[in-house]
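Okay, here's the structure, questions in a sec.
Note that one protein chain is taken out, while the other chains of the complex remain in position.
== chain A ==
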Amino acid sequence: MSNVPWLTVLCVLPLVGAAITAVLPDSAAWRAKQVALGTTLLTLLVGVVAATQYRIGGAQFQLVEQHSWIPAFGTSWALGVDGMSLTLILMSLVLAPVCILAAWHEVPVGGRREQNYFALLLVLITCIVGVFAATDVFLFYVFFEALLFPVYFLVGSYGGPDRRRAALKFLIFGFVGGLVMLAALIGLFAQSTGGPTAMLVTNLTGLQMGETAERLMFLGFFFAFAVKAPMWPVHTWLPDTAQQATPATATLLVGILDKVGTFGMLRFCLPLFPDASRWAAPVIIVLALISVFYGAFLAIASKDIMRLIACTSISHFGFIVLGIFAFTTTAANGSALYMINHGFTTAALFLVAAMLIRRRGSQLIPDFGGWQRVTPVLAGVFLFAGLAGLALPGMGSFVSEFLVLVGTFQRHPVAGGIAALAIILAALYILLMYQRMMTGPKPELATPVRDLTAREKWVVAPLIVALLGLGFYPKPALDVINPAMTTVLQQVGVTDPPPIAGIGVDTAKESAK
């Protein structure tokens, strides 16, 4: 089993499914979603089998494959996973069939080609696996840019009324970020030791470079990742795009693709440019705090459900970035886990909101009211998703958010203390939305509305299981993530501050046993 190129298989499988889907004749268009669902389920199965080959505490990168690609540029087709990318890939592979199932009726009959829609979704899955698994910086860049196109077409061709402008805005932001990163990439190549494997991330770690060069390259990478994440003040594409995108696209975009930004910070910015990372950390922590509060306030003021959820993500990404640049193992673990939890939380929010939007025919919050009397089960599920969004203890999102807070406080008590205030705003944006949409007298509806259907139950069930599972038993995920985060922080050259007073962790652990 160890000779199987698991990661390449994971990349190629969705692509094969996409090809089959795309060539389906129009008479068999309805088969497109079935092929897509089958493909994603198969990919998930392969992903789970691949994950069983991963050994906790083994080499930093595992399931490694390496083939020379453009030796002149030091570039190889190099794939491999550490704990962080493994959990992100698994999260993406779980969300893929969930999104396909949720997208069952997203393409109206007699509208655009259904085959293309599902084919694009599958191409997106390929790019996602590739971008998380790439251990060659140039290969990462190629996937990073390639991601833009399926999303561009998914939003621009299948989205809401203002889809073209939103798609273009998304493309331009991504393109500009990518260009800046490319410049930094070329600079990095110039600094590298050369040779056919020069661009492998392991070969680029620990390079000796000038202070200015390092800082400039750090900024180049960081800018691209900050746009993707997205952080204030380069966040403005996200609410527009998410508002116009179809729910499945919005989920994949916000729930997974945006993670490429924070993933990139942990994979590239910190290990490749440790001195520059420490140099920039204070400013980035301030920007992250601004994002946390700014996103939350935007969400409170949002009248559009999809936009509101996108704005909460700006706030959540602020937390993730805060945890990354706090430079403690606790906060870093929290951020890496936050990426997983945020994927499930966002999926639950977007997909359940879409079920409501579909029934009501509007995505404006004021158009709802009293829907708990109309669709009680759907309302309950929506509340559940919302509680995950406000990081209620018991949900996975609480564990990760609290780890970020407690880890940040360890090094920066003021920043950690300020960030803690955001938990009030989280309650406000979620529960005010719930109040406006779900409570109040039962509305008069022209046509009867069904509660949660069997297909929709299959959409939400895995998300509920994942969120509760990661809330009450996050250990399996943390055990995989922890070695990766410890390595990253060693590369940055920081150690956890010891407790101010006390007998230390070891004694406490003993007494707990």
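We take it that a contact is a pair of C-beta atoms (placed from the backbone, for glycine too) under 8 Å apart; a residue touches a chain by one contact, two chains touch by 3 or more; residues count from 1.
Everything below uses one rule, namely that contacts and distances are computed from a predicted model.
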Among "TctA family transporter", "Molecular chaperone DnaJ", "NADH-quinone oxidoreductase subunit L" or "Rod shape-determining protein MreD", find the name that the UniProt record gives to the complex chain excluded from display.
-> "NADH-quinone oxidoreductase subunit L"
Please pick, from A:A184, A:L252 or A:L337, the residue that touches the omitted chain in the full complex.
-> A:L337
Even though one chain is not shown, chain A touches it at residues 70, 72-73, 142, 145, 148-149, 152-153, 156-157, 168-169, 171-173, 175-176, 179, 182, 186, 189, 232-234, 236-237, 294, 297-298, 300-302, 328-330, 332-334, 337, 370, 372-373, 377, 380, 387, 392-394, 398-399, 402-403, 405-407, 409-410, 413, 416-417, 420-421, 423-424, 427-428, 431-432, 435, 438-442, 472-475, 478-479, 482, 485-486, 496-505, 507-509, 511-513
